[in-house]
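What you see is the complex with one protein chain gone and the rest in place.
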Amino acid sequence: MRPQDVAALAAEMAVAGITRLELAGPNYTLTLGRGAAPADQGAKSPESEAEADLLPVTAPALGTFLRTHPLHEKPLAADGDAVVAGQAIALLRVGALLTPVPAPADGLVVGALPEEGSLVGYGDRLFDFLPQD
Amino acid sequence: MTQAPAVSCLGTSAMLFEAPGETTLTNQQRIWALAREVASWPEVREAVPGVNNLLLSFSAAPKRLEPLEMRLLGAWREAAAMPLDGRVIELPVTYGGEGGPHMADVIAHTGLSIEEIVAIHASPVYPVYALGSHPGYCYLGGMDPRIATPRRKVPVIRIPGGAVSIGGAQTGVSASDGPSGWNTIGTTEMVFFDASRDPPVLLQPGDSIVFTVAEIRK
Partner (left out) sequence: MIEILSQSAFASVQDLGRFDAVRWGVGTAGAMDRLALLVGNLLLGNPEDAAGVEAQVFPFEVRFEADLTFALTGADCAAILDGVPVLPWASTAAHAGQVLRLGLPQAGRWRGARAYLTVAGGVDVPMVLGSRSTQLRGAIGGLDGRMLRHGDRLPAGDAPAATLVAGVVPPGLALPLEADGLPSVRVLPAAEYGAFTDASLARFWTEPWKITPQSDRYGFRLAGAGLELKTQLETRSHGIVPGVIQVPHSGQPIVQMCDAQPSGGYPKVGTVIEADLWRLGQMPIGTRFRFLRVDWEAALAARDAVDGWLAEVRRVAGLLRARKAA
């Protein structure tokens, strides 16, 4: 399973409202969870194990949510894009000011919650993010 | 025919005053007086005399141009020719040879010999009318029309600083390397501009130049 597949799977979970998914394959176990860590970790195979929690990315300020810079045609980070910690994945616009929303870690942008151009408040959840080592 | 001065604007950055009539030393002395008066006005960032004209750059563009225009015309009427009492600097010139690549064109155009051209060129005291074109460059008055030679059809991409040239009815000395459409007849070693000095220029309007003959190279 490739990182993009994980991201796509996580996006599907978000759409379906599923908060926890466990997959077991021939040589892997994959647990995807949204939000707080689950109370029980479940069975883990002694071989390679991949456990990942999606990180929420919240608004550092109030503003109009923009995934695409006003100068650009394409978004700063599309769903499934790999980014590094600190890289701007969206902007919050208030008048002339554009405040960057940084990626919280190295990883993948899974999906955005607000609509492009909608007003968001401080602390609003903006993205699901899949950190990677 | 009596002409009036012309006042116009250069965008919102500056106003240009052009004096009527021919360029004469007396007119230029009045331009210097006008520049001195105008430089003290609050709207004016800098007063830059040209040959028979004055550029005044705005510190802030005025809401209306007409009052400033009126004041400028009034100041011109009042302007009394400033005395020509600056320094006289001697510039030794090596005429002809490698430093004077276009001497042959001046000879061909005027029909004079190199000795005659040099004698005529080095004879007058040339007042510095204005600075411009490039740092430290002086617009000089007083060249003898007998050695006037039209500007070159094809400008030279680079003549060195110190080049002594004739363009039409004027003469001048380049203060630094650069392009020129004038006829270069000799070279001098004077330093005309030094940014570390105050003022940074060797010569100012009101000073004068005398060319002396260091050498004639054929």
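Order of writing sets the labels: A and B. Residues in every chain begin at 1.
One rule holds in what follows: contacts are C-beta pairs under 8 Å (C-beta built on N, C-alpha and C of every residue); 3 or more make two chains touch, one makes a residue touch a chain.
The model shown is predicted, which means the values in this text are computed figures rather than measured ones.
> I'm checking contacts with the chain that's been left out. Which of B:Gly136, B:Gly186 or B:Gly206 qualifies?
Going through B:Gly136, B:Gly186 or B:Gly206 one by one, B:Gly136 is the residue touching the chain not shown.
> Which residue numbers on chain A touch the omitted chain?
Touch with the absent chain occurs at residues 69-73, 76, 84, 86-88, 91, 93-100.
> Under the stated touch rule, tell me which residues of chain B contact the chain that is not displayed.
6, 8-14, 16, 18, 45-55, 57, 61, 63-65, 131-137, 139, 175-178, 193, 195, 199-201
Basically, only the chains that are shown with their structure count from here on.
> Would you mind pulling out the distance in Å between where the CA atoms of chain A average out and where those of chain B do?
69
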